[in-house]
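The next block holds one structure in the form of structure tokens; read it before the comments.
In this view, the complex is presented without one of its protein chains, the others remaining in place.
Read from first to last, the chains carry the letters A and B; within each, the first residue is number 1.
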Amino acid sequence: MSQETQFWKWPEYRYTEPDKDWRKAHIITAGIDIGSVGSKAAIMLDGELYAYSVMRTGGVSEATSVKAMEWALKDTGLKKEKIHYVVGTGYGRVNVPFASRTITEIACHARGAHYVYGPTVRTVLDVGGQDCKAIRCDEKGKVLSFLMNDKCAAGTGRGLEVFADLIGIPIQNLGEVSLQVEKDPPPVSNTCVVFAKAESLALLRQGWSKEKVAAAYHAAMADRIADLLARVGIEKEFVVTGGVSKNHGIIERLTRLLKIQPLEPNMDPILAGAIGAALFAKALQEKQLGLR
Amino acid sequence: MIVAGIDIGAKFAKIVFLQDDEVLYRAKGIVGFDVNKSATSIFQTALKKCNLQPNDIARTVATGMGKGEILQKEPIKASQAVSEVVADATGAWHLRQTARTVIDVGAEEGRGIKVTEDGKVKDFVINERCAAGAGTFVETMARALEVTVEDMGPLSLKSTKAVPMNAQCTVFAESEVVSLIHSRVAKEDIARAIHDAMAGRIASMVLRVGVEKDIVLVGGVALNQGFVKPLQDELNTEIIIPEFPEFTGAFGSAVIAKEKSQ
Partner (left out) sequence: MKAHYGYKDGSGDFFIIIDTDLCNGCGDCIQVCPQNVLELVENEFDIECDKMVIVKDNHRRKLKYSCGPCKPVASPKKTPCIQACRQDAITHSW
């Protein structure tokens, strides 16, 4: 292992829907979701997803938002100026210079989840790099109850990154590794990431395998997320979005705790916030045109 | 008669031998993986330094988060365990009988205690299980700033500019410190921001029990002048720091041991 290895680093990616043509669209909108760790751009044609990009948020959010947008548009021939309405959301939403307005990420996530998973969705859990959101909504995607925890790193992607670095396993493999135990050990007792890290280190020194410590850490994180969900109330159907939704170690344990299986997405759930923002953009553009 | 008080904290174990009303000896050592073993080695070294045998200690009282590890357990066999709040209050009041508010900031916990005229605990509030409310916060930030914990205080006192810190979580604050370094904010101003943030949290905690003079600050973080100054400013009053503030809990336990033996 070279000293340069950084286990928290995940790969960036983009996509264009090959069967869609922006030249035939009436309303072209974009949603830019600037998270603390990842920045997402979604381009929608008449309310349907056309192209997107997912990148790591750089030091300067303004520059990242421009880059994410340009990358999403790459090779489509579509220019930024042709987009009718852009909504910024997420932690860095005020740093999207070309956005027409900003909307809170809670509302965007609920709406985006409805697009990604369908109108039966009632509970949306979003675990991002620096926060954890629990949202309960109705059949129209209207928010009934929500909470957002962005004070504490426990129960966020950042908490997982700290742990990935501690045990030297790439973050995208962490969840699988945590499932390689026959039976879950008791969860790490400390919530605070700083204390949980020290506790995990002590467990490793006691001779626990990396897998077993990872299981204890993931179990504690799932417990904590379940507690937060209980506060807003859990109702079927239940979905998980955000970067941490890709961690099976968390999802499997959460399913066991809640006794509800989350819905499988038919597209990348990390995009929910950006898609929701683009859908708000469409509604706002229609309002501006006097169409609603 | 000689009695002992042992305070097994998250990072350090502190020991105080009391002969009648005088402190005979005090020592501290790092608490390792095996708590009992660490405490025993500190205890035995202390006995040796004082030319004492284990039987010379009439009574031993334990406090601190690791107190259970030595209570009635060989070889220290503490006869009693007292809560950190009681040990702090007793210790601080015996050092300063005018103390009415005792603030203890240790590695993993912060405490605010209201003390009666005769040194009993009236009310208390504890900040626990979150590193942002205790000494670990400053220690972690020092690492991010690449300075020693000891240098944090003097560095921060050199600051000429107040910089706000937004993160309320140690892990997030680490990233914030790194980005402050990248945006070329002076190290001394960052050190001050760290202490200001910490002092703000401790002051708010103490306000919940009410601030009554005299205020005595104990625990390891009391040695950090960079923290004491903003805490003084936040509470808008003078703060008394006893000599050897980090031994207050151990001293209080020894006082209790003495009182019980009489």
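As a working rule, a residue touches a chain if its C-beta (ideal position, glycine included) is under 8 Å from a C-beta of that chain, and two chains touch if they have at least 3 such contacts.
Predicted model, so just to flag it, every value in this text is computed and none were measured.
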{"item": "Contacting the left-out chain in the complete assembly, out of A:8, A:22, A:146 or A:163", "value": "A:146"}
{"item": "Selected residue (touches chain absent from view) among A:55, A:107 or A:121", "value": "A:107"}
{"item": "Hidden-chain contact residue, picked from the options B:19, B:41 or B:204", "value": "B:204"}
{"item": "Option from A:61, A:178, A:191 or A:245 whose C-beta touches the chain left out", "value": "A:191"}
{"item": "Residue ranges of chain A at the interface with the undisplayed chain", "value": "103-104, 106-107, 142-152, 154-155, 190-192, 195, 224, 227-228, 231-232, 280, 283-284, 287"}
{"item": "For chain B, the residues touching the chain missing from this view", "value": "114, 122-125, 127-133, 166-169, 200-201, 204-205, 207-210"}
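We take it that only the chains that are shown with their structure count from here on.
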{"item": "Length of the line joining the C-alpha centres of chain A and chain B, rounded to whole Å", "value": "40"}
{"item": "Interface residues, chain A side, partner chain B - complex", "value": "59, 130, 151-153, 158-159, 162, 190-195, 202, 205-206"}
{"item": "Chain B - residues contacting chain A, complex", "value": "33, 108, 129-131, 136, 140, 168-172, 175, 179, 182"}
